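Here the complex is missing one protein chain, while the rest keep their positions.
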Amino acid sequence: MKGEEILKVESLSKHFGGVQAILDFGFLLRKGEFLGVIGPNGSGKTTLVNLITGFVKPNSGKVIFQGKDITGKMPYTIAALGIVRTFQMVRLFYNLPAYKNLIIPLSSTRVKKLRGGEYGERDDVAVDLLDDMGFERDSFVPYKLAGSLPHGYLKRLDLARAMALRPDLLILDELFSGMAMSEVASTLPLIEKFHEEGLTIIMIEHRLKELFRVVDRVMVLNFGQKIAEGSPQEVMNTEEVRKAYLGTEVEG
Amino acid sequence: MSLLIYGTITSIILALYAAGFSLAYGISGLANFAHGALYILTGYSVWTFLNQIGLPYFLSALLSVIIIGFLGFALYWGLLLRVRGVPLAELIVTFAAGIAILELLMWKGFYGIQYSLPLFVRGGVKLGGVAVDYQRLFVIGTGIVLVVLLYLFVHHTKIGLAFRGMAQNERTALSVGIESDWIGSLSLAAGSALAAVAAVVVLPLGVMESAIGYEVLIYALAVAIIGGLESTPGMILGSFIIGFGQVATAKYLGPKWMIIVPLVAIILVLAVRPSGLFGQFKELEERI
Partner (left out) sequence: MAEIEARYRKKRLDRGIKARADTIFAIASRREILYLILPRVLPVILLLSLPFLLPVYWGKVLVYACIYGLLALSWDFLAACGLFSLGQAFFLGIGAYIAGGLSYYFHWSPFITLPIATIGGGVISAALLSPVVRLRGVYFAMVTLMLPMLFMKMIETTGLLGGTHGLSALKPFPAGWTGTYLVIGLFWVCLFLFRRIINEDYGLVLRAIRDDDRAVMSAAINIYWRKIQALFIAGAVGSFAGAFMTHHYQFVGMSAFALDFSILPVAAVTLGGPGTFAGAALGSMILVPLSEALRALGGMRMAIYCVILILSVIALPEGIFHYIERKYHQFEKLVRVG
């Protein structure tokens, strides 16, 4: 097993009215790990992300991040501690130029603290970040209004927005949904690179083929509960996983 | 004993003030800031029918309620429809319409002792040593009947269910064939009519003047904020808190401190539970 534990989730539960979205859920994540989360539609994957990142308050259970209890804390507190997410439906500011979207995370106190003295112009930092994400610096793309960019770029802009905070734990909520094959192919190496540089990542994905290529470990959700956990091969051989996926969708 | 009786009366009057506002907001999310203006306009409408045209009291009251309800309906189709979906604009339009009505009334000179409505029933009764006139008992009765009717209407009739569907999820409601503009305008009409009913039963207790319009709006908002918007039990609880609080303050500290009660109650409630006592804390509980 890799480094020390970074995130511990203990018997987390959440119900919306009568619907049990997450039930008695627990798992452990170690530093530098790449965890994949899969499950049929409506199995509670996004709710799990929302619970960890503070967008939804759990009914019971605990989330412990780097030894700190962050259960029920506000999203900005959690993000400031280093858990940063992307959104399944991108939430960006469409009437701002693409690079200006990154000004918002860059003006947070977390970034100020991390960067310390070596603080450059925010605009330059933003363009640098976008350049890393494949928005060519010398083209007009980073300066175009976010609203005028194609969907694949928006997804990557959202990823850049998350990376601007220099996260300790990055949670990708269906990053590849709605992306074309070529876009996926160009984005996947980026994420692999982050992982190799030591970033801990949780990735929620419907595209199993791409997911299995990069993750160390997979967790399978169904009806808000964990039905399997292990390496991609182990998981796909489990009877329950096959049952959960059979008749719904077999991708990849 | 007097505390109990006067507290109840005040609370029910407050609930009557707030009912129309809460109803419209709960259904269509429209905060009708013209609420107070419509309330006082009802008074003048009844007065005009009664004294200038000479209709019987009951008929004047009924006509006024219908007219004010229709005015709410017209407010929606005439003005709000054009700005629907822009919360700021909706707010400004109802607020400005309300002030325009109130200021016009004041300008026309509708104030003074001659502008008061007669009581429905004269005389009174002693309840546990406290004199209560029949009009106030009538107010209590109306209040209770209205709340019960409202509950039955919202929970057990087809249109009421459509209202609730609208309140919960506008888009889904649209997709099952509930038309949002109709519901919106009907909710505003119903809210206005409720304000009118409240005016008809409460106004005979005192003198009419435009300033009352602002007062009614303040109290309706205070009750809604304390109880939580879009919650009927919250509305009732909110009116009882302010009502009893005011009567108790008037009794033990003197009437001049009464106005502090809603202010203190609002500040306390907002500090402890910003969405009101019965309001759902919707801050983050939303799908992403």
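Order of writing sets the chain letters: A and B. Residues in each chain are counted from 1.
Note that a contact is a pair of C-beta atoms (placed from the backbone, for glycine too) under 8 Å apart; a residue touches a chain by one contact, two chains touch by 3 or more.
In this text the structure is predicted, and so the values were computed from the model without any measurement.
**Q** One chain is left out of this view; which of A:A98, A:L165 or A:L221 touches it in the full complex?
**A** That would be A:L165, which touches the missing chain.
**Q** Would you mind spotting which of B:L146, B:A222 or B:V247 touches the chain that isn't drawn?
**A** B:A222
**Q** Return the single residue from B:L4, B:I53, B:V125 or B:L263 that touches the missing chain.
**A** Touches the omitted chain: B:L263.
**Q** Write down which of B:L3, B:L62, B:L79 or B:V207 is the residue touching the left-out chain.
**A** If we include the chain that is not displayed, B:L79 is the one touching it.
**Q** Identify the residue among A:G32, A:P58, A:P105 or A:P142 that touches the chain left out of the display.
**A** For the chain that is not drawn, the touching residue is A:P105.
**Q** For the chain that got dropped from the picture, name the residues of chain A it touches.
**A** Residues of chain A in contact with the hidden chain: 53, 55, 74-77, 79-80, 84-85, 87, 91-93, 95-96, 100, 103-111, 122, 161-162, 164-165.
**Q** Residue-wise, where is chain B in contact with the chain that is not depicted?
**A** Chain B touches the missing chain through residues 25, 29, 31, 33, 79, 82-83, 87-89, 91-93, 95-97, 99-100, 103-104, 106-107, 214, 217-218, 221-222, 224-225, 229, 255-260, 262-263, 266-267, 270-271, 274-275, 282-283, 288.
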